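A single protein chain has been removed from this complex, and every other one stays in its place.
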Amino acid sequence: MPAAVQQSKAAYDIIRERFGEAVSECDANPTMPFFEVADTSKWADIALFMRDDSRLKFNYMACLSGVDYMEQGQLGIVCNLESIGGPTHKIAVKVKCARDGGSIPSVSCVWHTANWHEREAYDMYGMTFEGHPDHRRILCPEDWTGFPLRKDYQVQETYHGIKVPY
Amino acid sequence: MGLLDARISNRNVLVTSVDNVMNWARLSSLWPMGFGLACCAIEMMATNASNYDLERFGIFPRSSPRQSDLMIVAGTVTMKMAEKVVTLYEQMPEPRYVLSMGSCSNCGGPYWNHGYHVLKGVDRVIPVDVYVPGCPPRPEALIGGLLKIQELVRMEGIGVSRQEALKKLAEKSVDPQQVIGQARKATA
Amino acid sequence: MNQLTISIIFYVFAAVTVLSAAFVVFSKNVIYSAFALLFTFFGVAALYVFLSADFIAVTQVVVYVGGILVLLLFGVMFTNTIMQTELKADVLHVVPGTILLLLMIAGMLYTFYTTGDWMPGQAQLQGSVVQRVGFETMSRFMLPFEMASIVLLVALLGAAFLARYDKAHKNEH
Amino acid sequence: MEMFTAIGLNHFLTISAILFSLGMFAVMTRKNAIVILMGVELILNAANINFLTFSKYNGGMTGVMFSLFVIVLAAAEAAVALAIVINIFKTFKTVDVSRVDTMKE
Amino acid sequence: MQELGKADLNSTRIIPQGDNRVVIEKDLDTEYMVLSMGPQHPSTHGVLRLECITDGEVVVEAEPYLGYLHRCFEKYCEKVDYPGIVPYTDRMDYLAGINNEMAFCITVEKLLDIEIPRRVEFIRVITAELNRIASHLVAIGTYGIDLGAFTPFLFCFRDREHILNLLEWISGARMLYNYVWIGGLSYDVPADFKKRVDEFVTYFKPKVVELYQLLTTNEIFVKRTKGIGIMPADVAINYGWSGPMLRGSGVDWDLRRNDPYSVYPELDFKVALPDPKFCEIGDSLARHLVRAIEIDESLKIIEQCLDKMPEVDGFDPRAAIPKKIRPKAGEVYGRAENPRGELGFYIQSDGKSTKPLRCKARSSCFVNLSAMKDLSKGQLIPDLVAIIGSIDIVLGEVDR
Amino acid sequence: MSHASSLNSWSDALSGFNLGWFPLGLVIVAAIPLVFIALYALTYGVYGERKISAFMQDRLGPMEVGPWGLLQTLADILKLLQKEDIVPNAADKFLFVIGPLVMFVGSFLAFVVLPFGPAFIGADLNVGLFYAVGIVALEVVGILASGWGSNNKWALYGAVRSVAQIVSYEIPASIALLCGAMMAGTLSMQQFCVAQSGPLGLLHWYLFSNPIAWLPFIIYFISSLAETNRAPFDIPEAESELVAGFFTEYTGMKFAMFFLAEYGSMFMVSGIISIVFLGGWASPLPNIGSLALNDMTSGPAWGAFWIIMKGFFFIFVQMWLRWTLPRLRVDQLMYLCWKVLTPFAFIAFVLTAVWEIYK
Partner (left out) sequence: MSEYFSNIKTGASTIATGMAITLKHFFNAVKRKGDAGIDDADYFKQVDGLCTLQYPREAVPTPAIGRYRLHMDAEDCIGCSQCERACPVECITIETIKVTADDLAACGKTSGGQQKRFWLPVFDIDVAKCMTCGICVSVCPTDCLVHTPVADFSEFDVSNMLYHFGNLTKIEADAKRRKLEEEKAAKEKAAAEAAARGEAPARPAPKPKPAPGPQPDGGKAGE
């Protein structure tokens, strides 16, 4: 197991110790070690703990990507976290919710960068983020129909009278 | 019909020469609107910059649509942007020209098939006079496109609509395949 | 220049002055009034030139056009919602006002034209007054000149204080 | 004809009378404080024309000097008056003098 | 716990009141004015729209609206196979094509777990640093335009043209290269390349000095940028800033050093940090200075790479490219230091298809721009322009 | 002030020429400098600006329209004439139309008092300098009218900024010019030139003959840049902030008027500064012994040549500055005016007075 993955595992152990069953087992693969939040409602607490715990100090959210798990009927987000100026560990966190009407707690108050990323995830996939201060579409126009990056997305025929497909 | 009538109806000498001067003025001072959208905007800036220097032709960008004659649609026009493009086009005073620069604004370019949010060609919302291909077009290509617009202006005049001018130009145009063949021979 | 030319020019400027002044007074749009005032001031400056007071004429342009008019325009713009071109102001008591206006003009004109005593004296003012203004300011009118400067200073301070009323007010509390 | 071509004292006095009356009209009838201010400026200008006219036709410098001071005072007056108008606007949210009827808000 | 989070939010939202910041007081009872800057506005660097609520010249609040250049990059990633995505990455941050390609390729290579020839790595680094210089030249030049200096912009573009010519010579295209391929390069460099790059470095060094004298040290420029838009380090990290923006706030963080890739560990360069002598840490000038220093560092890196680059006879840069790129199932987050910060790619592969299941591009500009709302509060309109310019956004990357 | 006539003999003679009752001569007197300057401003000012900026930026500038692009400006004007004249619906029609006119007139009115040679002046007013400074006020009103009339936020911002700027900078400018007036003891533009011409050429110029004159000279030059809205004080039309400032909404010929007015006032301030501090039409060459260079290069034609050359020089410096410097911010602009230029202008005023008394 490479050193980086071991560090991630160690960080995971701290979180596991604190939250127990709320987080799933760590997937310590070499390319992107991650764990999943089993209890979605705990995600904001976990996030805050991860940021503020002196051993973890995940103060930098590198990326937050929405994902469509069509087979499982779920939507999710993947957050890549690390620490700047603190320990050198990195870890990814997955949070999932139901595909229709699912919601995930917003962490935009923990990491400001999550604000726009969550808006983007909403724009592309349509999950809602509870407690998001500014829950709007960000890239597509406000009156756009559908969530473009869902696997079953069908593009609309016209937008404001302009033909959309080629 | 007398000789005189024929002369007048066939746009007499005076009108033609006035036309020529007016067209010369318009084609010599095409002020484009600095309208950068995407990658092509950078090439447009490079064309304006020292190495290619559009000001040689009297083309110098204005930031207000009211003072520009030419709109260079440089880059991808998205659905969100399309309406703004139309607004800006409508703000320009006549006579106005549109040059579509780059694949994206010609027909959606690389984003034509899956780009749900990309307008598949700016000619769907505003009339385009010249299409410059390339992704992005080289500055040379943009200059070539602007020269084409100048040709178009030269063909216009009092009582000559843009369609007629285009028709005249089409008669004069060279077959692209021939040009490619020549270029190919030259490089071979 | 012959007499006729001079009088034509005089009448042109007189007309500009009077008409634009009327426009100032009767226009319902405050901003139009302000811009019409520009022409009034200019016409008056031109009349000053006819009165051999070239220095006063230029002072009129500098102070009235460059200063007061701009102040007035700013005042109009500040006291109206920005970007709102409807700047209507009602005219009150039009009928009595107009009657009074006409009466006043008539009365004054009557007085002017019937009083012959102030008809031209022997020594008319000729040429430019620049140099004489300079001499007079530094000799006979020294005291008023200094007082004017004090008045200006006080007005400056007062205006600044009044316009910054909020701040002064805030500091009290 | 002579009366119209030879520009004399009365011509200027006429203009000054008209200007003065117009200014008075504005001061008396208009509600907008700024227009009233404009009326005051018109009155001052009318007075100035008179000063200069008499100065010209009597050959003295007093009228010229006086008009200079009038302009100076007009500038001071305009500055202060506008400051007051703006304060009125801040307090009453209007520059309509007929609605400014209390000493203190 | 949630409550604590809220409280904490307030404590991190400290935006210091620099002395340039105008305390908003209402002198006259004027109404707030809503100004819509953009999407077609000279200073928004493309098609950003800022809705500013202003009180006279003071910006009370500026809300950025994005998406005017949303070109569905992530949709394309799911529709096009891996080699086909590379040209689309070019079009994200179109000022730094090679850097984007490199970020994407190293991510996929991480997933594929393949070895890259050393010469390829050196060529990649040289071209990437050249492109970084070109990109910073545009950033500095357009910043000059924002502040009213037109000539530095043209000087920057004049020198950038040389870089473009160099890159066109090796890749065939001027701006969007498609040069770095997964597992290799599209072409080997021409024989004279080393010499020409060396000549370029000697040509360029005095030009950089001239540029600094003309723009960076100019008193008006300094006055316009110093102390404007100050971002403290902890807030910057919390906002996820990266690259020159983060370094401008005084954080010593450079992915080339902290999460090394390619041959960067072998190279000697220093992480550009602003000098508190010339600027206030975290202000617009600091960010500009970081970019200026990075140009020098990139030149150093290029010189070292030219020395160290192995010469291989009959070198085939496409030799290591897999015939069919079909990574094993798994996920990866790979990233590289772009001129504008961390460009990351999150790729999910199902192991069966030649197309990614999901590919998210974490673009640096998108993240950097998100702080705009906080940065602009209480600034003057000209300062707003200075702040946007110092963020140096490329809308292609913001909207993707 | 021995000759207190308001017009010099040349223009007096011409203005006496009447066509019937119509004062044709007067019109000609008023129009000659105007036409001359308008032509100048049209062709060479704009063309020169483009070429100079191009050379400073390592490029060629206009090349294709006429030989070396010499006809570029002509083409621009002809094109602007043909353009559709849009008056936006939301605009205040009256103010929108009158704005550029007032500004144009205001910018060209001052040319009446600029002497283009010993015998070539529209009106040698005794208050020439005062008039030239004061008439700029008209421009202010034009700008305000167009900015307000456009009913566009950018235009209004530009107009308000511009007015604030011009009104403020008039103070140091006038005080600096007062220093010049004190040295010459006159306000007549013609007398300025007369006082500075002499056999020693440029040594008679105040800039070189007076040890303090450089201070008001620099102050006036900086303030004149601000008064004509030139870089680095071009914040009213700051392209990157306000799109195009107060003329954002203008098309065609109205826009051309703004353009002309800008170049007209550029020449005007250059003319004023060269008359007040650099001798106007006085030749710079001295008489060296029997080689009477000064006498050879004086006279009506030479006078026109010298003043235009001096004007060109200052326009060149203005362009040079414009293409070198970034733009100031609004508050910095005001700082410069009130806290730097105005105090220094007062210092210069006092020093000049002292020098004039004790020299």
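Labels for the chains are A, B, C, D, E and F, by order of writing; each one numbers its residues from 1.
Basically, contacts are C-beta pairs under 8 Å (C-beta built on N, C-alpha and C of every residue); 3 or more make two chains touch, one makes a residue touch a chain.
Model, not experiment: these values are computed from the prediction.
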{"item": "Which displayed chains the unshown chain touches", "value": "B, E, F"}
{"item": "Identified contact with the non-displayed chain, of E:M92, E:A173 or E:V332", "value": "E:A173"}
{"item": "Of B:A46, B:C135 or B:V153, the residue in touch with the unshown chain", "value": "B:C135"}
{"item": "Residue of F:L203, F:V340 or F:V354 touching the missing chain in the full complex", "value": "F:V340"}
{"item": "Residues of subunit B (touch criterion as defined above) contacting the omitted chain", "value": "50-53, 56, 100, 103, 106-110, 112-113, 121, 123, 128-135, 137-141, 143-145, 147-148, 152, 166, 169-170, 173, 176-177, 179-180, 183-184, 187"}
{"item": "Where the missing chain touches subunit E, by residue", "value": "76, 80-81, 83-88, 91, 151, 158, 161-162, 165-166, 168-169, 171-173, 176, 178, 186-187, 190, 192, 196, 199-200, 202-203, 210, 213-215, 217-220"}
{"item": "For subunit F, the residues touching the chain missing from this view", "value": "52, 55-60, 63, 320-321, 323-325, 340"}
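As a convention for this text, only the chains that are shown with their structure count from here on.
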{"item": "Chain pair with the most C-beta contacts", "value": "C-D"}
{"item": "Chain of greatest Cα-centre distance to subunit D", "value": "A"}
{"item": "Separation of subunit B from subunit D, taking each centre as the mean of its C-alpha atoms, in whole Å", "value": "58"}
{"item": "Residues within subunit F bordering two or more other chains", "value": "57-59, 153, 239, 243"}
{"item": "Of all residues in subunit E, the ones touching two or more other chains", "value": "28, 33, 41-42, 67, 70, 72, 75, 154-155, 158"}
{"item": "Contacting residues of subunit C [partner subunit F, same complex]", "value": "1-2, 4-5, 8, 31-32, 35, 38, 54-55, 57-59, 61-62, 65-67, 69-70, 73-74, 77, 82-83, 85, 126-128, 130-131"}
{"item": "Contact set on subunit F toward subunit B in their complex", "value": "50, 54, 57-65, 69, 71-72, 74-79, 82-86, 239, 243-244, 247-252, 255"}
{"item": "For the subunit B and subunit F complex, residues of the former touching the latter", "value": "21-22, 24-26, 28-29, 49-51, 53, 55-58, 60, 62-64, 66-67, 69, 91, 93-95"}
